[in-house]
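One structure below.
Note that one protein chain of the assembly has been removed; the remaining protein chains are unaltered in position.
Each chain carries a letter (A, B and C) given by its place in the written order, and its residues are counted from 1.
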Amino acid sequence: MAMVCLSDFEAYAKKYLPKIAWDYFAAGADDCTTRDENILAYKRIRFRPRMLRDVSVMDIRTKILGSEISFPVGIAPTGFHQLAWPDGEKSTARAARAMDTCYVVSTYSTSTLEDISAAAPGGLRWFQIYIHSNRAASQQLIQRAEALGFQALVLTADLPYTGKRRDDVRNGFRLPPHMKVKNLEGAFEVCKMSPLDPSVTWNDIYWLRSLTHLPIIIKGILTREDAELAVRHGVQGIVVSNHGGRQLDEGPATIDALVEVVEAVRGRIEVYMDGGVRKGSDVLKALALGAKCVFIGRPALWGLAYKGEEGLQDVLRILQDEFRLSMALAGCASVSEIGQHLVQFSKL
Amino acid sequence: MAMVCLSDFEAYAKKYLPKIAWDYFAAGADDCTTRDENILAYKRIRFRPRMLRDVSVMDIRTKILGSEISFPVGIAPTGFHQLAWPDGEKSTARAARAMDTCYVVSTYSTSTLEDISAAAPGGLRWFQIYIHSNRAASQQLIQRAEALGFQALVLTADLPYTGKRRDDVRNGFRLPPHMKVKNLEGAFEVCKMSPLDPSVTWNDIYWLRSLTHLPIIIKGILTREDAELAVRHGVQGIVVSNHGGRQLDEGPATIDALVEVVEAVRGRIEVYMDGGVRKGSDVLKALALGAKCVFIGRPALWGLAYKGEEGLQDVLRILQDEFRLSMALAGCASVSEIGQHLVQFSKL
Amino acid sequence: MAMVCLSDFEAYAKKYLPKIAWDYFAAGADDCTTRDENILAYKRIRFRPRMLRDVSVMDIRTKILGSEISFPVGIAPTGFHQLAWPDGEKSTARAARAMDTCYVVSTYSTSTLEDISAAAPGGLRWFQIYIHSNRAASQQLIQRAEALGFQALVLTADLPYTGKRRDDVRNGFRLPPHMKVKNLEGAFEVCKMSPLDPSVTWNDIYWLRSLTHLPIIIKGILTREDAELAVRHGVQGIVVSNHGGRQLDEGPATIDALVEVVEAVRGRIEVYMDGGVRKGSDVLKALALGAKCVFIGRPALWGLAYKGEEGLQDVLRILQDEFRLSMALAGCASVSEIGQHLVQFSKL
Partner (left out) sequence: MAMVCLSDFEAYAKKYLPKIAWDYFAAGADDCTTRDENILAYKRIRFRPRMLRDVSVMDIRTKILGSEISFPVGIAPTGFHQLAWPDGEKSTARAARAMDTCYVVSTYSTSTLEDISAAAPGGLRWFQIYIHSNRAASQQLIQRAEALGFQALVLTADLPYTGKRRDDVRNGFRLPPHMKVKNLEGAFEVCKMSPLDPSVTWNDIYWLRSLTHLPIIIKGILTREDAELAVRHGVQGIVVSNHGGRQLDEGPATIDALVEVVEAVRGRIEVYMDGGVRKGSDVLKALALGAKCVFIGRPALWGLAYKGEEGLQDVLRILQDEFRLSMALAGCASVSEIGQHLVQFSKL
């Protein structure tokens, strides 16, 4: 079977992963409306392609927080990569480095930060964190990440409690006994009562800031009001995200929310997004609407499920080729030529 | 089979209820457009969730007409509960009391008001009435309810004649011989020519008022004009309702009509709604758009059909958990923080 | 099988009519978009029902061109009723008279005007005409109709040529040998090269006027421009129609065009409509948007196919009951209370 586009990897993963793992990765909250809307919303955006522009030399590199990456697609933080591939996050780290892009490592990894770092020395990595009720544990994690050379912290803001994913409830989802949430071992037990602190507020950004020299990025922002608060609290970046539709169902698709957030931020900090990216042209749309970079969640897991590090590289390479081609066909030779003039919202 | 969300109860009821009973409960008028729109309309409303707000302590209690309930979901008046469960309305009353919420008892109950009251003493109950051609019968019913401690009257305004529910016509629906419309026994025969009075007008509100000290709530209002009339005629509350889509087909979905009614009422009286509530997030949307409380009709019957009192409690508990979680994920720690800023109408 | 609503008759006709006849009646032009839109467009109109109005005495009678009918639904002109029932148009005439409404007899009838008149003396009938290349034939037909007591002429304006109905082409549709277009016998041969005159213009209205004292109604108007021309040329009425979607495909649904035509006419003459009426509430919507009366085409043929005169009466009686019920549930006790305030166009 030829792997031509990302849905080929999705079909493969659905066929070969254990049902409980597939369901966990695929899950959306409640009716999965937002999960599916993340994808559908791209369809309502139409390109306005320009012709007869010199696109013989294409430059698709970009910078995020000052670090150059090979193209504006990174790996979003998702948990439990060993469910997809035995080597788990270590394979992810190697693929990301090979493709010269950024990997946002999840707190809920099935490998330690140390093992992930050792697997792909020199790779560009950010660390995704929650603020735990046990603040000392959070502090310790952050300092481990900083010491290991992670280059930014990504605070997930949309999970004071875990969303209701019906299939996980039906399946009684839990990690198989031989997998562990390695980074939290000792500190606390996961997958029972959530140890995350639902009392976290914007003031805790100051507490985070006091712990680390790393840039702080806030993930899960969907409104102009929160975007403004993020800027005012001094974070370095925003990831427009709805957690892949796994938290509050029936919030906005991220590509729709992106417009509102970008408008509010007015260029003061970098804005990224995740959710529903399945084609190179989705990346182009997100950049046209003001994202500096997008991150892929489920497609990365499908790549891992297909062939580990190599499969994930395939996924990234397809996206890269598609992104480059879309840019050229839309008349842009470099990322700096991408702008809002390239798109319009369909009246449908 | 795990009962995870309300559609699980629906599937159960559809499978195990006698077809004629299922059809009766499920019926909508004509093409069932409004029945189905009640549900679809929620999908066109998107949340604008706010992040990083302290939601560690959640307060989902509210008050309706001064009585506190455990969360803003009550039991709408529906007829013939014995079709769903042998103990009928008595089970409903016990479940509502156990869950600390309001049960609006239907005139078309298969238990007497006295038996219902005795089944769950101290529960918060309202009584749903029609105005019958035989006004003395109406008066007697109202006075029985008041004497039994019912705390409000809910006048159904949208049934001068019964809507055309095709399946009921095809099935020749009628109550099985061992069930009776207990509250009307003696007074008149039901299920033949409707004994309801189609000449009722707003002036009859004054007549009602003269009969009772109870607050009067009017159910079935769908326009700003009628909302204004309701306020002017001195009622204490409005239930925005289209009778579950069983009366005039192709009127508005109730969540859409709610906006118009709330705007017209301008806070002068309480506004409630029923129709299409299937998830905790539907409740949150209704409250964001100005409803003080919502009522569930068919889902309560599915709960009864599943396991009587216990099944209905399951339904209410699921709604309660989902509502609390939605609130938290949208950034609200108490009902008083819910407002219109939380939602927007999708352009689709 | 219980005949509860008009789609029951449709299902019956589809099952029992010869395929070639069913296909002919069901046919729409090209992709049948307009045929289907005629029905779908009603779904985009929502009622704004009013409550607590005295609807104990319902008056659904109305007048068209001064003649009273039992309710605002007449029989549209459709051809070849013998394809549906052996007695053809004679049964139609009897059913219309029995139900006290207007029957617009088609030029393409399989009975003569004389036989139709004799079948139901005293019935209210209009005569639908084309202007033929052979004008003397047209004149003769008109004068026969006037002499027989027909009370208006309905000039079909949308058939300079016959629309392309793919199934009729595939089936090689033609009348069975034992059926004849009776009114044209002798005058000319039908179903070969159309004898209709495609050079007809508005000036021919004056020629028509010179031939007859009957009121002239023009059928097939879909735009404000043509509505204005109709008024200026002195016709007495307009039927907003797209010929059941059998002529130009992808024109407007008639209920949508009605709004534009009514606005242009400003009450100077009566406006009727046909197309897609399947329920009593469709009639109510058309009246709310300004139609004086609607006409049914295919549903009348389904009624004939079911049981001839009796079946058509069933169809009319169902529509009548549904219309009366819709009016009552919308808060109108008489046709004069119906107005635009009753409806709104859905944003969908």
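The rule we apply is simple: contacts are C-beta pairs under 8 Å (C-beta built on N, C-alpha and C of every residue); 3 or more make two chains touch, one makes a residue touch a chain.
From a predicted model like this one, the values you see are computed outputs, not experimental measurements.
For the chain that is not shown, enumerate the shown chains it touches in the whole assembly.
Checking the complete complex, the chain left out touches A, C.
Tell me which of A:155, A:181, A:230 or A:330 is the one touching the absent chain.
A:330
Please output the residues of chain A touching the missing chain, sorted low to high.
Touching the missing chain: residues 2, 4-5, 42-43, 45-56, 279, 281, 321-322, 325-326, 328-330.
By the contact criterion defined above, which parts of chain C meet the unshown chain? Give residue numbers in ascending order.
Given the touch definition above, chain C has residues 30-31, 33, 44, 157-158, 160-161, 163-164, 166, 169-170, 197-202, 204-205, 218, 220-223, 225-226, 229, 247-252 touching the missing chain.
One rule holds in what follows: only the chains that are shown with their structure count from here on.
Have a look at which chains touch which and call the overall pattern line, ring, star, complete or other.
Its topology is that of a line.
Could you work out how far chain B has to rotate to sit on chain C, using CA atoms and steps of 5 degrees?
90
By C-alpha centroids, what is the most central chain here?
B
Just the number, please: Cα centre separation of chain A and chain C in whole Å.
60
Would you give the residues of chain A that are in contact with at least 2 other chains, written as numbers and ranges?
none
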